[in-house]
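Missing here is one protein chain; the remaining ones are kept as they sit in the complex.
== chain A ==
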Amino acid sequence: YQVFENVAEKYDVMNDSMSLGIHRVWKDILVHKMNPSPGTLLVDVAGGTGDIAFRFLNYVRSVRERQLQQKLRHHQNLSWQEISKSYQEEKSNPLGDSQVVVCDINKEMLKAGKQKAQHLGYSEGLSWVLGNAEELPFDDDKFDVYTIAFGIRNVTRIDLALQEAYRVLKPGGRFLCLEFSHVSNPLLSRLYDLYSFQVIPVLGEVIAGDWKSYQYLVESIRRFPPQEELKAMIEDAGFLKVDYQNLNSGIVAIHSGFKL
């Protein structure tokens, strides 16, 4: 917990430095894989600073815009009334009733996320909750999608978090987990180790003045179950059609499962 108190402020900067900005691509891929349609209800757990939430909102907004444009294009004989009604629809409901709830156990991360949201102009369809992934304060069968990006490795009881994820998802709902994973290629693995243990804590010290927290991060990555093991854990929680997609040769993996 203390680790994230320290890192909250510099979180985004550190992410960019450590991953050379690639974490942004990983998160983009996650949301593209989700492919949410307008009206989707998302719960983003351990989503502190809002990276996934903002991407989700951008995505559904652009899908909605495209929907409305296509509607206009297909009805060539619209009256002015109908055209202006369509524009009004877009203005009054640009997200199409999509909503994202960001849940994090750390107050500082949430505060940072909320501030970022205000900076970037996000207000609609976004809410923030202080909560524990192992004991979610949400009712059963509520959400269409559950995401946890770079958060599950910090959960003490991953099995409980997965059970909770299953519980709060609607039937048909999707579980998506983006997390550091296992590199099987031996050469790449060695380079990755070198980078992790030699470079990252140094960056942590230089940028955030905190060597130990970033050493912890690197160690937590090493301890985390590899792809197949995590897949099995997700299946144990009841999810079906569980699969994973390696990014960057397994440095990161996206696991997906459905509540069917």
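Just so we're on the same page, a contact is a pair of C-beta atoms (placed from the backbone, for glycine too) under 8 Å apart; a residue touches a chain by one contact, two chains touch by 3 or more; residues count from 1.
The rule is short, and it goes like this: contacts and distances are computed from a predicted model.
Colleague: For the chain that is missing from this picture, which UniProt protein name fits: "Protein preY, mitochondrial", "CIB3 protein", "DNA primase" or "1-aminocyclopropane-1-carboxylate synthase"?
Modeller: Record says "Protein preY, mitochondrial".
Colleague: For the chain that's not shown, point to the residue among A:18, A:53, A:68 or A:136 touching it.
Modeller: Here the residue in touch with the unshown chain is A:136.
Colleague: Tell me which stretches of chain A touch the chain missing from the display.
Modeller: Counting over the whole complex, chain A touches the hidden chain at residues 9, 43, 99, 101, 105, 107, 110-112, 114-115, 117-123, 127-132, 135-140, 142-143.
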